[in-house]
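A short worksheet on the structure shown next.
Missing here: one protein chain of the complex. Every other protein chain is in place.
Letters are used for the chains, namely A and B, taken in the order the chains are written, and counting of residues starts over at 1 for each.
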Amino acid sequence: MLHVPHTPIGALLARRRPGYGLEQPFYTSQEIFDLDVEAIFGRYWIFVGVEADVPEPGDCMVVDVGTTSVLIVRDDDGNVGALHNVCRHRGARIVHEYKGTVGNLVCRYHQWTYGLDGKLLFAEHMAPDFDTTCHGLKRVHLKSLEGLLFICLSENPPGDFDVMAAAMLPYLVPHDLRNTKVAYEEDLIEEGNWKITMENNRECYHCSVNHPELTVPLFAYGFGFSPEKLDEAGREQAHRYECLLDDSHTAWEAEGFPSRTLEHLDDMDTGYRTQRLPLDGDGEAHTLDTKRACKKLLGNITNPKLGALHFWTQPNSWHHFMADHAVTFSVLPLTPDRTLLRTKWLVHKDAVEGVDYDVENLKAVWSATNRQDGELVGFQQSGVKSPAYEPGPYSPYTEGLVDAFANWYVSRLAAQIDG
Amino acid sequence: MLHVPHTPIGALLARRRPGYGLEQPFYTSQEIFDLDVEAIFGRYWIFVGVEADVPEPGDCMVVDVGTTSVLIVRDDDGNVGALHNVCRHRGARIVHEYKGTVGNLVCRYHQWTYGLDGKLLFAEHMAPDFDTTCHGLKRVHLKSLEGLLFICLSENPPGDFDVMAAAMLPYLVPHDLRNTKVAYEEDLIEEGNWKITMENNRECYHCSVNHPELTVPLFAYGFGFSPEKLDEAGREQAHRYECLLDDSHTAWEAEGFPSRTLEHLDDMDTGYRTQRLPLDGDGEAHTLDTKRACKKLLGNITNPKLGALHFWTQPNSWHHFMADHAVTFSVLPLTPDRTLLRTKWLVHKDAVEGVDYDVENLKAVWSATNRQDGELVGFQQSGVKSPAYEPGPYSPYTEGLVDAFANWYVSRLAAQIDG
Partner (left out) sequence: MLHVPHTPIGALLARRRPGYGLEQPFYTSQEIFDLDVEAIFGRYWIFVGVEADVPEPGDCMVVDVGTTSVLIVRDDDGNVGALHNVCRHRGARIVHEYKGTVGNLVCRYHQWTYGLDGKLLFAEHMAPDFDTTCHGLKRVHLKSLEGLLFICLSENPPGDFDVMAAAMLPYLVPHDLRNTKVAYEEDLIEEGNWKITMENNRECYHCSVNHPELTVPLFAYGFGFSPEKLDEAGREQAHRYECLLDDSHTAWEAEGFPSRTLEHLDDMDTGYRTQRLPLDGDGEAHTLDTKRACKKLLGNITNPKLGALHFWTQPNSWHHFMADHAVTFSVLPLTPDRTLLRTKWLVHKDAVEGVDYDVENLKAVWSATNRQDGELVGFQQSGVKSPAYEPGPYSPYTEGLVDAFANWYVSRLAAQIDG
């Protein structure tokens, strides 16, 4: 009989082999992509931006997640909220530009006018019994984790966000993200499924050959290696790195900078992982000279050599917080084979461009690294679409977090299908 | 369970709430789009152009409706007919350019040659028993309503076209469309479903803010308003408009120009509506100075102040006939989210460009208005694709014709599904 019989998604999820990549349909099928948008991006907490994106009352930002358009708005009391960007009259999109400042939210079509909290303030020509209180903009759940903005499109968001937030709080507080500004941001469309973008982020097995800029500040031994294959020189370098890591953690924690690993990538709905890692060279930042990119340090930080605090979240973000700046990454699915990677570089809100920092220097490492990763993502997408593709084994030493991502994805999607 | 269960189209139609917009799938689903093309554009009378498009024998015009390509041809006797633009041999498209003049219809591929009436005249190399009489171009039903060309792709067109035509005849005759020429025409691709384009046409609630050019000739009170919200000045203006309308109708009808409203937008298969409305300012035409755009008036008209006779048809056209010129609009679906709006400006066939009329002035109002409407259509399409969209209520004062369009659409599609 012709045609591989169309395996139901539940069966594909059930037969996924731990330690191996996902099967082809997870990267190429429109049906599974739609399910990802609905059941992953529509049910879990998604990282979409930072409070510094909307610094003043009336500032708003549009974030599109699948076909859902969300308005992030700072209201007159300074609170950040999220609303559906869809007029309650004929359904027109209300705000069109990515970022702007408004008094009220006015639909261009028939001038229905909403407050920054979404309340319908004005609608002309409606029937006498028309009830404005039933026609406000629909609200979206939003949480700010020390300035990192997460939304959940579901009515019933996962409850363990607060568990994650409580654990992450002491790590993040010293970097004082609420007092930062977006010094630069960049959108890159990668030619691959969003999960390929995520998997690419979850290992550095590919770094040594593909990322000449990133491997300047990163230690080669920081992201796993096969112990069997090391020669004596290698073993010594690996050992030296282990000592450095331990010493750094002890010193930083004594200074009030939590640094040790928290690992919950696949045992929580709001999966995450964090650790602070020392940097090579001058040890200050992800820059080409490994020195801080911004003279003015974040918050009250005085020690520029804090390495980089990494924070990974499921299903769609990662972040690097250093003494002088932070970089956040948000992954947004576009089509089965196209993904938006949105990167923002944050510095102290009072830092002055040209005086305290130079944008080219600030973004040099990650801008180059993103481009390189985008190319690799395209290579993988191009290969997995072949009928000859079959999932290969992950390295137990360097691809454990890729496996954790796949585990999280498979179990959460399965839960939604059963649930 | 995941996924909104796919609601059958019949159930979607059955649960449509009168006075409210349509649900999302009617604007975004490929399945419903295909159904629209087949069961609406394939079964009802569709406006596709004017006799002035093919003024001379041998003139032909290609109109594509969905994947169907139709040839509109004027034969040697001066009759206009419609043929399928598909060779009966290997299926090649026969005519490729939008408009042209031909002796016979010759397929480029193997030179099968058809007369202007579709008869196969010549086919080389065929078997001795090949019967040319069975291999003529297939015919399409066509009706000319005083020069307005409607086609029906079905074998059994709705019979009430003639009822509509008889009622419209006295309104149209004075404008003498058969003796016009196409002074200008313009295709605009709007980024929205064809029904969003139609709904946009069926109300002027959006006009005051969005159409600075169109609101020069149009009276603000001509397309509905909420009586409750008027202040004293407003009430007086509205009253003055009512008197003007009544006086104008009386005067025009006395001159032989039927003007009063005929309203059959949702109670006939061949749904339509007409009325003649006075214009602001000099009251002559849809121009920026409200004066006629063409010195030579249509037919035998001598009074340039006839306002505008509006004629709306379901599912795909509207028209404005003035003393000096006419504008016709044909809506053709391209994809679920792209629609072709084809606009033609007609003047007396003997009018001379540069002497009697200036094209820029002639098209200024509607060319600008179309562009503005196209943007609004894109806004609505962009919003209704969100899962957060839900149909909102129509204004009973300004959106009654939108509701009538939705009623017509829903009942006719339901009839085709049952029938």
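Going forward, a contact is a pair of C-beta atoms (placed from the backbone, for glycine too) under 8 Å apart; a residue touches a chain by one contact, two chains touch by 3 or more.
Computed from a prediction, not measured in an experiment: that's the story for all the values here.
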Among B:T7, B:Q111 or B:N303, residue touching the chain not depicted | B:Q111
For the chain left off this view, which of A:A11, A:V209 or A:A254 is in contact with it?
-> A:V209
Who touches the missing chain here, B:K99, B:K119 or B:H135?
-> B:H135
What chain B residues would touch the chain not displayed?
-> 35, 38-39, 42, 67-69, 84-94, 96, 108-111, 124-128, 130, 135, 138, 153, 416-417, 419
Pick out the residues on chain A that sit against the missing chain.
-> 1-3, 21, 199, 205-206, 209-210, 224-226, 228-229, 376, 379-380, 382-393, 395-398
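Here, only the chains that are shown with their structure count from here on.
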Between chain A and chain B, the Cα-mean centres are separated in Å by 48
